[in-house]
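Showing chain A:
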Amino acid sequence: MDFTLILFIILAVTAVATAAGLLLSRSAVYAALFLVLNFACVAVFYLILGAPFVAMAQVTVYAGAIMVLFLFVIMLLGVEKLPKGDVLPWQRPLAIVAAAILLAEAGFLLFERARTSSLLALPGAEANTMDSLREMATVLFNQYLLPFEVTSILLLVAMVGAIVLTKREKGEPA
Partner candidate 1 sequence: MIPLTYYLVLSAILFTMGALGVLIRRNALIIFMSVELMLNAANLAFVAFARSFELTTGQPVFTGQLFVFFVIAVAAAEVAVGLALIVAIFRTKHSIDVDQMSSLKG
Partner candidate 2 sequence: MRVLEPLIGLGKGLWVTLRSMFEKPVTVQYPEHKKPVKPRFRGRHVLKRYENGLEKCIGCALCAAACPADAIFVESSENTDEKRFSPGDRYASTYEINMLRCIYCGFCEEACPTEAIILGDNYELSFTDRRQAIYPKEMLIEPVLANGQPTPQKTEPGKFTRSVPEMKDPVD
């Protein structure tokens, strides 16, 4: 057992545990907080995998903006807990079966088709240089310029959409 493997196991267990917490927690606030922890674990994975920029973007956008927005909406609407009552009693067992099938399928494909030989080492000092960030920016703004622009327009459209959806007409009761 080397150090990185121990780190990986700790993080993986935390990630799975927090995902389970998301699934099982009664209160939506706790679910959101579990998801934040999960995102933090994934951010650390990105750091281990030599992607500091993506890790920081993950924390800033997911943990800092998206989940705060979720919490904001949960608190604004006051919907921490839903009243009891199951409309579809057969839904839960069916869902678990479907998830098990999905997991089995993914596992089968992974072990049958993926190249399992490659070992991922911790990144060296080269991940912590400005050159790597510059190269990444060059790729982003040359090769992927069109997707970048499309994404920015998508964000603009989403912003307009969010405002239109929640805006009250004049005279409409609150």
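Regarding candidate selection, all candidates are chains of the complex that A comes from, given by their letters.
Points worth noting:
In this text, contacts are C-beta pairs under 8 Å (C-beta built on N, C-alpha and C of every residue); 3 or more make two chains touch, one makes a residue touch a chain; residues count from 1.
Remember, predicted model here, so these are calculated numbers, not experimental data.
Checking the candidates 1 or 2 against chain A in this complex, the single touching one is 1.
Remark: chain A residues 2, 4-5, 8, 12, 15-16, 19-20, 22-23, 28, 31-32, 35, 38-39, 42, 45-46, 48-51, 53-54, 57-58, 61-62, 65-66, 69-70, 73-74, 76-77, 79, 82-83, 87-88, 91-92, 94-96, 98-99, 102-103, 106-107, 110-111, 114-116, 118-121, 123, 126, 132, 135-136, 139-140, 144, 147-148, 151, 154-155, 157-159, 161-163, 165-166 touch candidate 1 in the complex.
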